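With one protein chain held back, the other chains of the complex are shown just where they sit.
Order of writing sets the chain letters: A, B, C, D and E. Residues in each chain are counted from 1.
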Amino acid sequence: MINAADTAWMLTSTALVLLMTLPALGLFYGGLVQAKNILSVLVQCTAVAAMCSILWFAFGYSLSYSGDGDWLGDGAAFFLGNLARDTVRPGTHIPESVYVMFQMTFAVITPALIIGAYVERIRFAAVLLISALWLLIVYAPVAHWVWGGGWLAKMGVMDFAGGIVVHVTAGVSALVIAWMIAPRHEFPHGIRPPHAPWMVMVGASLLWVGWFGFNAGSAVSSGADAGMAMLATHLSAASATLAWMAIEWIKFGKPSLVGAVTGTIAGLATITPAAGVAGPLGAVLLGVAAGCVCYVAVWAVKRVMRVDDALDVLGVHGVGGAMGTMLLPFVSLAGAGGGHLNHAVGPQLQAQAIAVLAVALFSAIATFVITKLADRLVGLRVNLEHETQGLDFATHGETGYHVNR
Amino acid sequence: MINAADTAWMLTSTALVLLMTLPALGLFYGGLVQAKNILSVLVQCTAVAAMCSILWFAFGYSLSYSGDGDWLGDGAAFFLGNLARDTVRPGTHIPESVYVMFQMTFAVITPALIIGAYVERIRFAAVLLISALWLLIVYAPVAHWVWGGGWLAKMGVMDFAGGIVVHVTAGVSALVIAWMIAPRHEFPHGIRPPHAPWMVMVGASLLWVGWFGFNAGSAVSSGADAGMAMLATHLSAASATLAWMAIEWIKFGKPSLVGAVTGTIAGLATITPAAGVAGPLGAVLLGVAAGCVCYVAVWAVKRVMRVDDALDVLGVHGVGGAMGTMLLPFVSLAGAGGGHLNHAVGPQLQAQAIAVLAVALFSAIATFVITKLADRLVGLRVNLEHETQGLDFATHGETGYHVNR
Amino acid sequence: MINAADTAWMLTSTALVLLMTLPALGLFYGGLVQAKNILSVLVQCTAVAAMCSILWFAFGYSLSYSGDGDWLGDGAAFFLGNLARDTVRPGTHIPESVYVMFQMTFAVITPALIIGAYVERIRFAAVLLISALWLLIVYAPVAHWVWGGGWLAKMGVMDFAGGIVVHVTAGVSALVIAWMIAPRHEFPHGIRPPHAPWMVMVGASLLWVGWFGFNAGSAVSSGADAGMAMLATHLSAASATLAWMAIEWIKFGKPSLVGAVTGTIAGLATITPAAGVAGPLGAVLLGVAAGCVCYVAVWAVKRVMRVDDALDVLGVHGVGGAMGTMLLPFVSLAGAGGGHLNHAVGPQLQAQAIAVLAVALFSAIATFVITKLADRLVGLRVNLEHETQGLDFATHGETGYHVNR
Amino acid sequence: MKLVTAIIQPHRLDSVRQALTDIGINGLTITEVRGYGRQKGHTEIYRGAEYTISFTPKLKIEVALADDRVDDAISAITQAARTGKVGDGKIFVFELLAAQRVRTGETGDDAL
Amino acid sequence: MKLVTAIIQPHRLDSVRQALTDIGINGLTITEVRGYGRQKGHTEIYRGAEYTISFTPKLKIEVALADDRVDDAISAITQAARTGKVGDGKIFVFELLAAQRVRTGETGDDAL
Partner (left out) sequence: MKLVTAIIQPHRLDSVRQALTDIGINGLTITEVRGYGRQKGHTEIYRGAEYTISFTPKLKIEVALADDRVDDAISAITQAARTGKVGDGKIFVFELLAAQRVRTGETGDDAL
């Protein structure tokens, strides 16, 4: 039976999570690229959001959340053909329409996160093709495994708001695509700095706010669980921000804005899987870990692996999400306010590890195939002239800033 | 009796709808004008929002929602003089204060939408005078007819969130004003491109998010109706975005950001009247229609009618709102999850048609008179020198961008 | 016992108030400074938000809201060590986790408001040190006095959402710091105009929306009180906006955007303490007073006191908050919908006056000491070369706008 | 060859370009500049405080041309740029020792 | 007539303009430029990666004046613009063949 209060909070959470993609992620990513590519990033976010919404309605939701197969949902909810106005989503007290919509915002932002890997050089057709296939072939199954009653769920794996389903899948896939599409031609030395750090901060701030819906909304109810999830989310973001700033301040003597807000996102991605079991203290500690580890990860991908994951999707999201998933059992024990695990710490840790590895591996392989296919069908990269000219005009026929008379 | 859950959702919805005007609409419109007029658009949005809020408090709410006359409300609620802290709005379970406030955000955004018609050339005094008179002479009565128990309501006309009351009134009036104030002096060939497409996208994204409050909030309760309304709203926006992009891609080979998000707004305006009866499939189909029809409408107004409705208020909002209102009876039948009509399809369609025509006609005539009056009293246009110089400095004494040392 | 509906609204309010600091206040302040200092303002907002969140978790909450001493809370809730997942906050029907989080957003924005006083010339280390000490030495005690059951609460002082606790403390402290750090070297004649008025408006708009959570959320419940608080908040903002615009229009013939939205913020700060007792009419009148009085106050601080409170924190927030606190008893009587006072008007007025004076005095003295200390330990100002170069690069190593090829 | 440089009001750009193309001059380079002269700039008021903006936005137009085209160019620009208000700008003429087209390496008048 | 061009540090603009007005030179045009020279630009660090910004923001000041004012102008600018740091900039002098005021058509020194 529908609980109007739970529904009120879930409607709000849905709006907050949509805000994360449009415009928050667009601004966060758009500010990091060069001025000549700002619009292309925004078109990519908009188009991926729109397209994945329709695909979610048509197939995704059904494949993830209909039926209880181990590996994949069934087709009963294709095109939401069986969704009556007042159906209640089993296991919750909210209308299924709200559950579909809330989950849709997750299905939208996950492929959108991957955009950060291939900006400034990809063909627009490849963006659409890869995102579409990826949603159905990678995201939908994994969502089913972890949240839809699939094999990982049955194993007792815990992923409150998407450390595995969202961040590990997106992060690993981002690395694969970034590696396959090859670096931007100026990489690593000729790359220009972020064209609008202020825009990066605005995007990060809206992501922070939106993440309250992402994590606290994942309680799918209004009450103590949502409350503690929000508190944990906020504290992790805050301590990760401080950690990243501290590192830069010590290393370079200049704590930067881009650095600080990158820390914020790292803290948010890391607490995501653990938001349901972390108490305040656990969240603060996890945030510190997030700031430090992701800082190193970002550096390692660029300098050691030499992959041009342009906006650090793996380093920030992938690594953060995986770390949070693995540390979750310990975090739940730190201080007051922690939640219950499905298993004792040892077995839980094992389940978490299996999940991370299995999903990472699956994402990598599937994404490799999808990207190869896209390369065949439409080609991955624009030509050098267009890359130099900038995608805004080359691909979309527009100019980002017309401030001159 | 007050339902706290419904109230919680309506409080949230109110915040979301205010967000649509400030800053969303300001950014959406501001990015489309030239850099020298960006501030004037933002002042206009701010001033109209503030002024119409006060007028709504003083007269508007009472004229729309107090008493059940066929044509107009009564004066019982002037200055909200009869509003006790805990009055419940009849027919709902929320405090009347919340109902007043929620409706106020609608009364604010509707005249603000019209701004798009006359930007870059209007006198600020004319903006205020026209908006004030328009709110009381056009919006308040029409709101009463459709939502306040007036003659159209009695006829069983359905307009869930304002296809008629908001979009038809604003769209038609915009055309009339744009035609009376005459085109910008460079129209049609010397017009400069949007000075900040990125800003247009940010505005559109916030409008998308805010529209969840606009449409799902129009259920005036938290539950299945709000849930389905939000789902329908989102799907229509998504499919309209894709439709507009597809058209541009095919026609010009370059899908643009401004185009994509214009499609988004078209999809949102079109689903608005139907959000209460559309199921997911109906919403997707309606969105496709929105993208295609509004694309043509925008072109027709500029090229065929040769009216300088600068930011396409009629083409996007007017046409979208009218189309959604007319297609509503059919949409309700498409697929699962649809809602009930007041009449059988035929009679319902007839009622909808009568409402659209009557309101369009009334809006056109009343706006004509109001604009003539404003022309007499304060004059409609700034002089050519000020138009060339830009309204930011000429009218408001400010400069939009001081990036130089 | 937890009420899910109240909780839903408080979760939403918390998100709205966080939005006020990140990014709203950042944009509002950032647009007012020169282009070469935009990033520094944003870093300051981000860092203060993150740091004060951690301090609130560690000490602040406990010092403000644990125990019922006259002067200060106890240490029982340090590090939220006693916070179980489902504890209910006494006197409310929401989980304490939500109460902690909601109050945290207040503890974050109040020191952030002060940033406006010292921008464009302060050392980053001083920002952190001053904010940290200020939170614990000024904010926490005053919050306890007024909201935590301290001596002012016992005296029946009324401050619904922070006229005293937030705006008087921040405003007075801002003046003290601005005076101690000395003016920017071009003050008063060489100061450059706001580099991005559009950004100021976007920030102000988001502040307006967020303030719905700030004020209506201060009802700590979903219902008539929250509803009337939101209505009053909105009307005061609207009338203050119009008042400020009217003054500029009459005085200079050019109503400016920056002026209009400054009026908005003045109206919001002024209604804050009175949002619990003001009816619609009272709110409108209070807004008009806010617009006029704050306009004069801003001018007086700059021209008469000649203090470089750069972004007018005292003139807008301090004066507004104090005025609202003092006029509250009368406002409650204006028109329908007003709330009850704790005392008759006379005694209530007296209590309010005592509170304002005591808090102002305490804030001034404590801030003086804190600032002196900060000067000793890390120094207050950057050197002239860095000030000329701009803090973005000098302190944070970044450039705000890289629009050039 | 000569280089004719004109400082003009930004909004006159289109008509000046038109005037030049009308007399067969099809190449030019423009630069956003800010000027100071008899026209003394303006003041902006924010929150009651006055800010003096001493420089006015102008556009600089540079045209390289053969010696015999200079007079036509000057009069074309003058007519197209003139509004009669203080701040209309100036025209300056410089000797151009050599010119070369990057693409082809052509030099002298052929490069223009 | 001559055209004196100075590349200066942006923050010296006001004092340079002052210095010029003090010696009765009331017209000039400025341009935002970026310079490269002994002063080698700077690096910015984002997410641990270094970005080299080789060009430094400078302002170019152009003053057209009568031959006999050139020396005063140069020394006025030099004094006002000098900070003693690498990157203070350069002054260049060019021959100005002709000048005309758009508004009035005045030519030569009267145009300045």
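As a working rule, contacts are C-beta pairs under 8 Å (C-beta built on N, C-alpha and C of every residue); 3 or more make two chains touch, one makes a residue touch a chain.
All values derive from a computational prediction rather than experimental measurement.
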Chain not shown: contacting residue from B:235, B:298, B:328 or B:394: B:298
Contacting the left-out chain in the complete assembly, out of E:8, E:28, E:65 or E:111: E:8
Of E:32, E:72 or E:106, the residue in touch with the unshown chain: E:32
Positions on chain E where the hidden chain makes contact: 2, 6-8, 31-38, 54-55, 58, 60, 74, 77-78, 81-95
Missing-chain contacts mapped onto chain D: 3, 17, 26-32, 64, 94-103, 105, 111-112
Sites on chain A contacted by the missing partner chain, in the whole complex: 190, 388-389, 393, 397-399, 404
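The rule is short, and it goes like this: only the chains that are shown with their structure count from here on.
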Pair sharing more residue contacts (C-beta pairs) when C-E is set against C-D: C-D
Interface residue identity across copies chain B, chain C - same or different by half: different
Distance between the centres, which are taken as Cα means, of chain D and chain C, whole angstrom: 50
Interchain centroid distance [CA atoms averaged], chain B/chain C, Å: 33
Centroid distance [mean C-alpha coordinates] between chain E and chain D, Å: 18
Junction residues of chain D - those touching two or more other chains: 11, 32, 34, 44-46, 53
Residues of chain C whose C-beta touches two or more other chains: 3-5, 8-9, 12, 192-194, 252, 254, 256, 258, 397-399, 401, 403-404
